[in-house]
Structure formats: structure tokens, C-alpha cells
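Apart from one protein chain that is not included, each protein chain of the complex appears where it belongs.
Our next item is chain A:
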Amino acid sequence: MKVLVPVKRVIDYNVKVRVKSDGSGVDLANVKMSMNPFDEIAVEEAIRLKEAGTASEVVAVSIGVKQAQETLRTALAMGADRAILVVAAEDVHQDIEPLAVAKILAKIAEEEQPGLVLCGKQAIDNDMNATGQMLSALLGWAQATFASKVEIAEGNAKVTREVDGGLQTIQVKMPAIVSVDLRLNEPRYASLPNIMKAKKKPLEEKSAADYGVDVTPRLEVVKTTEPEARQAGIVVKSVDELVETLKEKGIV
């Protein structure tokens, strides 16, 4: 079974985000970019499936600017076998929407015929939480989102999902799309020899046009603003003062 893992290049989760003064978006020039944290977990899970003999090949895919090949090299260094880069944007500030990403991934899935697509639950830049669900709709495949445990047996995946009420376990027919949550695993770091080896692994470059997908955004960004900042508060010196203040203000 082949496993397809879509990985997105996003602002590093430690970077303090700055909204551009012209309100056009968030400043991404010269900031540290990394693989979306959820996608590292997806890559890790795919590699573990391969190590367990369940998966035969792990293919990483990224859609976006040319620089996303760095993200793919990271996936290869972690242990993915090969990578596909779909160049769909020139400017790092142009985000490709989940619907267009899902359409490109659907085309790739038709070509590659994976048994499983492991994607992240959410990209930490646009916070959409949509691509996996959209991809499964387009392919007519089963979906299991927000996975914290995945077991594969006899053409089915048994997936435990993190939901509002706690945990839900479902069984999905394969091929399926599984979107991974933070507690599924702890991703490995790529070792130096593996980083070197990754440079020689195949990375195929394509364009959105190769798949006949129009990536024009459906959502036009009117403006981007900073959220309202909270007023600075006060520091109380003791529990007594805290209780007194909260009572005085009618909070408790």
C-alpha cells in the first residue's frame, strides 16, 4: 500500500505573526518557515506504517511556491521515499485555498492510487481545517478526521478521533483520508546522514496547470487586521487581595 502525505509550508509556529500595515495580509517575507506541525505528525505516521511493513511507499506532496521543496526535503529526510512539488504560486503571500489543493491532490491520488492519504488536521496559517474533508468528498472516499490513533487491517482503518465530547472510534473503508491530530505520535528529527540522503531522493516538479486545476481563490481577501489587544491588567499581591478584588468587581 502506498501512502500519500500532503505537507504544507507554513510560518514556523514560534514566530510572532505581524499583520502588514497596508492590511493586505501577514508579513511572510524573511520569516522562518517550517513544515506545518500536523503534517510532521502525518509524515511520522506514514513512516511508521512503512517500518511496520503495512505501507510499501511514502510519497510526500506539497502545493504552493517553489520554496516548498525545502519542506519536501524535510519529509524525505524524515523517511518519505519520494516527493511531488506542485508549483501553484509565485509570491509567498499567495495561499492556495483548500478546495484547489484538494482538487490537485485528487488528481495526484488518481494517478498514484494510494491506499491511504494522511494529512494534517489543520494548517496553522489559515486555520481552515478543510483540505482532508474536501479531498475525500472529491474522491468519494471515506474520511476519518482528527485522528489520535490509527490501526490498519484488512482493507479497513480503525481510527480514534478527538471530538468535542471526548473520543470516537470509527472504522473506514480504504482507500481513505485520515487527518491527524497532535496526539497521534511524536515526530522524529531527521538525522544528518538522512538529511544528506534526502538530497538524492526523487523530487518531481509539476505545475497546477499540469493537473488542469484553476487555483484562483474563491475567497477574495478584503483586508487583514490585528485583533483588538487586551488592556493591561493588574498584579495582585496575595490570594486575599485576589479574592477581595474579584468580589469587589462582582466577578465572584
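Everything that follows uses one rule, which is that a residue touches a chain if its C-beta (ideal position, glycine included) is under 8 Å from a C-beta of that chain, and two chains touch if they have at least 3 such contacts; residues count from 1.
Going forward, contacts and distances are computed from a predicted model.
Between the names "Branched-chain amino acid ABC transporter permease", "Nitrite reductase (NAD(P)H), small subunit", "Electron transfer flavoprotein subunit alpha" or "Aspartyl/glutamyl-tRNA(Asn/Gln) amidotransferase subunit C", the one given in UniProt for the chain missing from this structure view is "Electron transfer flavoprotein subunit alpha".
Residue A:166 is the one among A:53, A:166, A:193 or A:212 that touches the chain missing from this view. When the whole complex is considered, the residue among A:29, A:192 or A:232 that touches the unshown chain is A:232. Among A:33, A:77 or A:102, only A:102 touches the chain that is left out of the view. Summarising the interface, chain A meets the missing chain with residues 11, 13, 16-17, 19, 25-26, 97-99, 102, 121-122, 124-138, 140-146, 148, 158, 161-173, 176, 181-183, 217-227, 230-236, 238-240, 242-243, 245-246, 249, 251-252.
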